[in-house]
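A protein chain is absent from this complex, but the other protein chains hold their places.
Moving on to subunit A:
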Amino acid sequence: MTDTVYQISHLVHVPRRHYGRMVAAALVLAALAAIAHAFVVGQIEWSYVGEFLTVPAIMTGLVNTIVMAILAMVVGIVLGVVFAIMRLSDNPVLSYTALGYIWLFRAVPALLQLLLWFNLALIFPTMGIPGLFSVPTVEVMTPFVAALLGLGIQQGAFTAEVVRAGLLSVDRGQYEAAQTLGMTRLKMLRRIIMPQAMRVIIPPVGNEFIGMVKLTSLASVIQYAEILHSAQNIYYANSRVIELLIVAAFWYLIVVTALSLIQGRIEKYYSKGAAPAADTK
């Protein structure tokens, strides 16, 4: 009964052809080539890009961008943690105050907040403690301070929600086990709850940090000398608009790439003990 119909081992095997994929790849490559060609033949003096990439003004702008992103993020995280804990407090005054803060500063656009802080002198010409000291607001509200307050405070409102979600993600049994050991509320949050909440908090905060690096460019409108502002100052003088914008874009790419790498490391650190297989030392 060994019919020859069932003998197939001598036949030649022809792999399936993915014509669809080939067509798609060809189209995408053609499009990329067209874009590249456009940039090569376009009115971009690439030599200027190279020349201005590392000039002192751009370097200072880069440092200012990084400094502002880090400081604003620190302000944001500190405010975020404080307001998240307040939001979860049993004390209704604390809880509703936190709710109001989050509501207000998430709703008002960041650019508008920067302008408000920068122009604070229009409402409060002087600031200080009555009878003790007082200074003109314009002297305090430098572009740096206004940008830091504007960006940090609105970041705090976003971070507070992220931190709150992180705190709520920790099992109730963890709170009870910590209380049973006789921990006070703050110690419990610091030693037991926050380290576990971090796993939930880090990825979105990492993304927001990256967002913050780019958000610092808004500070150019209030004359803070971050990288975009520096690039603009140069092209106002030499009219090499596109070249200098490319310089700025290049540095944003570098900074954001570095941050993504760091974020991966931190996520790994806080996944300690998370799942079997996860601890590879």
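General observations
Convention: a contact is a pair of C-beta atoms (placed from the backbone, for glycine too) under 8 Å apart; a residue touches a chain by one contact, two chains touch by 3 or more; residues count from 1.
Everything that follows uses one rule, which is that contacts and distances are computed from a predicted model.
The chain not displayed here is annotated in its UniProt record as "Polar amino acid transport system ATP-binding protein", chosen from "Cytochrome P450", "NAD-reducing hydrogenase subunit HoxF", "Polar amino acid transport system ATP-binding protein" or "Rieske-type oxygenase". Considering A:37, A:106 or A:191, the position touching the chain not shown turns out to be A:191 (whole complex). The chain not shown here is touched by just one of A:7, A:47 or A:180, and that residue is A:180. Where subunit A meets the missing chain, the touching residues are 171, 173-174, 176-185, 187, 191-192, 195-196, 270, 272-276, 279.
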